[in-house]
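Every protein chain but one is kept in place in this view of the complex.
Order of writing sets the chain letters: A and B. Residues in each chain are counted from 1.
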Amino acid sequence: MSLIPNFRLFPTITIGLLIVPVLAGLVWTALPAFGHLPAAGFNGPNLQIFTDLLGWSGFWPSVKLTITTGVLATLLSTLIAMLILSAGAQSGGFQALRRFLSPLLSVPHAAAAFGLAFLIGPSGWIVRLFSPWATGWDRPPDVAIIQDPLGLAMVLGLVIKETPFLFLMGLAALGQTDADRSMAVARALGYGETSGWFKVVFPQVYRQIRLPILAVLAYSLSVVDVALILGPNTPPTLSVLILRWAGDPALDGRLMAAAAAMVQFLIVVLAIGFWRLVEVVGGLLLSRSFAAGRRQPRGRWVSDIGLSVGAILTALVLFGLLILGVWSVAGFWGFPNILPDQTSLKTWARLGPAIVETFADTAVLAAITVGLALVLVVGCLQAEVGQNRRPGAGAMVFLYLPLLVPQTAFLLGLQTMMIQLGFHSGLLPVIIAHLVFVVPYVFVSLSDPFRAWDPRLGVIGAALGHGPVAVLLRLRLPMLLRPILTAAAVGFAVSVGQYLPTLLIGGGRIATLTTEAVALSGGGDRKAIAVWALMQTLAALLPFLAAIVVPAWVWRHRKGV
Amino acid sequence: MFKKLMLATAMVLPGNVFADPNPADWDAVLSEAQGQTVYWNAWGGSTTTNDFIAWIGEQAATQGVTLEHVKLTDTADAVTRVLSEKQAGQDADGAIDMIWINGANFAAMKDAGLLFGPFAEQLPNWAYVDKEGKTVQTDFTVPVEGYESPWAMAQVVFMHDTADLPERLGSMQELLDWSVAHPGRFTYPQPPDFLGTTFLKQALVDIIADTSVLQAPATDENYDAVTAPLWDYLDQLTPTLWRQGKVYPATGPAQLQLIADNEVDLAISFSPGEATAAIANEQLPDTVRTFVLEKGTIGNASFVAIPYNSGSKAGAMVVANILLSPQAQVRAQDPNILGYGTVLDMAKLSASDRAAFDALELGIATLSPAELGSVQAEPHPSWMTRIAADWASRYGVAQ
Partner (left out) sequence: MGLVLDQVEIRHGNTVIVAVDQKIAPGEVLTVMGPSGAGKSTLLNYVIGRLSNDFSASGAVVLDGIDITRLSTEQRRIGILFQDDLLFPHMSVAQNLSFGLRPEGGRADRSKKIESALAEIGLVGFGDRDPTTLSGGQKVRVAMMRMLLSEPRALLLDEPFSKLDMALRDQMRALVFGMARQRSLPVLMVSHDMADAVAAGGQILNLRG
């Protein structure tokens, strides 16, 4: 009895942990944006900064670039993911893709972007494959494929990671709808597979994946590492500009950075509002098509396109990783050779000690963060059980808040605030910063399996005389070992892949595999980049392997778990 | 573990309990440095440099100091960090103990009172430094006054792939003519990257007749007139650049990959030994050589500075002193390791140290000191700031 109030604390603490840093960070970023930066001698309020910002010649092109790449990436990922889902579970292609798409999720954004760059660039592997025998090129074509002014390479880099994410969220949502029976009804009424799916199943699915889609939208509009690796530079997207200004030795650059961060925040808010509008319009169109009743029985080919595109995206990531592997053992590798002129393990040997140390640091940081996140999430979910109540839609928005507010907008302010509070740069502030992003993903990953646990087992456990804590620790959690480890693996991958939080909040003292890899992105050492990117991927993948192997071993004599 | 305890204790106690170490009392500095960890924020975009810094760390360990290399993409990030800490009132044990710095960044920090010092001229190894022959007492015309300690000399050279561009170009005008005849085979790092702005400065210095005006700050009256020839030059050059000037490599080392990929044949570098080091590191083909312009090229020194709120000032001074040691300077000049120029005066060294320098093989792509010719002075930082901003609006937003 006395432990039950303790569980009620968990949701409060968790929501506080998610909201307070975001809101505080926003405030502390807004202050310099309006001219208030006492340490540099500026005392606000002062609107001149916004005037300067809006008047800078590169501002509107950068905003346009940010919006177009962000929205396009989101639209494409959503469309492709939905098309793949509409192919239906019966399709063989669907099953194959599904097997590949889950591990793809754990490949960090930076590694996927690097792999893509080394693959599709003018001096990339695909061009080399066809040169000079098919193309007649003995030097790379002078074409901006990577860092193209329209940002298409960047959009591709975002899509290859976001499509698997939305696909898997959609798959989970499907599990909660009556998809099979709805489809059976639709087909009996004469609707084609694709047409039927989009009219009948998609509306049910969409409700569940709306928040993840918005998170993808916010991320695409504010991403930094993919923009640095694949995005254009004349001008770059807003996020890159913000980072650049924040580091300007002329200290009033800091004010411009804050102002631009406020603009980016506004862009995300407007984009989310615009998306709401699109939803309404889409809903109207859908209703119209219901009324029209067109069957499109041969529309299956549309889903097949989705499958093909999904397969291409998967291939891009996998081949990208492969090319990274080849670069990591390359000696000198001139164009247009398909394989390196010499291979050697020199790069691995040279970077070995640094990698081992950074790997350990990254792993420890991730492990502590994920451990804390699991405690919080399990506590929250258990509090639900105790109160017999599910969190409402409002609580879910709080959960997604750190994913909906652009990182640049609140991390800058958070950095200043943490120093002010005396959080000396070190592991603890970075852990908190990582927690803010890891908790939502761990929650989303664990909540369905946790809630799906047969409650009658809990009733029996209690009837046998055991209190809620014993039931949780001895019955529910052991039976949920695989979902818990999977959620932990997701959280681990999220922590490993974080760039801005580690960089800004850590004061540069915390080096992770991601910060090291992205720091090299401006330099020309492809071999070193390949080694770091591969290690980054390994760090994110290993926990997923563990999530498969460990439960299988622990419960090797228990087939029912 | 012990170091973390020290750090924790330092956090708990008020900042002024530990007074700043006095560089003149070197024994006291050495003993205070024992067990300290120095976070040296230095550009991390070059693997050869990172390796050198790791070696410095090994030397520091023998004197009881742990050196951590914090890899930056941009030195200004470190400036921002110290500024944030000052704004937040964190005057003791900041995150940064030492910064690889020069030029505008140094000027900004010195003016804002963010640096500890003076200390450089009290370091024991300062006795070896070539104060007269090398620009180590002014940094881009700003007086150093001991607030930063030098450790490497840089001079602009041009790297060219002799397989496609065998001739040495003697002037910026020749470079322009060549680029017009062979479009898409030259580029430079995007300003405000320091090497990119150096290219702009080098072009300006080479084109205009009277360079003395650049030694004084830029004024609203003379800026447009002085820089007009530069913009004319760039207007002609930019369309002939790699990617038609719509994409630029982010940093200097990125150009190495472009040469290796056979995308460009010519690139600017700030280190006479960089090409040799890159060839040894299998980053460049062995047909690459270097040249300087007939009128000479720009040179400057790299320094290390200590923020006012560092918690390991003694340790940082020990590291700065190691950087000035003949052993470290020889190693840095070795083209197989780093290929940077030295700040030391050969005449002030012992015979054995001098012999070590003489014995160095400069490498196939490195010009001898005689061939490097005359060093042109860096313009006043205000020119670079304005030119970089101007460049960004003229060419940096090309669509």
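Assume a contact is a pair of C-beta atoms (placed from the backbone, for glycine too) under 8 Å apart; a residue touches a chain by one contact, two chains touch by 3 or more.
Please read all numbers here as calculations on a predicted model, not as lab measurements.
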{"item": "Chains shown that the absent chain touches, full complex", "value": "A"}
{"item": "Interface with the undisplayed chain - residues on chain A", "value": "1, 387-389, 454, 456-457, 459-467, 474-475, 478-479, 481, 555, 557-561"}
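What we mean here is this: only the chains that are shown with their structure count from here on.
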{"item": "Chain A and chain B: spacing of chain centres that average the CA atoms, whole Å", "value": "36"}
{"item": "Contact footprint of chain A on chain B as seen in their complex", "value": "7, 11, 39, 41, 44-47, 51, 54, 68, 70-81, 83-90, 93, 95-96, 104-105, 107-109, 112, 184, 190, 192, 242-244, 246-251, 253-258, 260-263, 282-283, 285, 385, 392-393, 395-399"}
{"item": "List of chain A residues in touch with chain B within their complex", "value": "37-40, 56-58, 61-62, 122-123, 138-140, 142-144, 147-149, 228, 232-235, 244, 246-251, 254, 331-335, 342, 344, 346, 350-351, 354, 415-416, 419-420, 422, 424-425, 507-509, 511, 515-516, 519-528"}
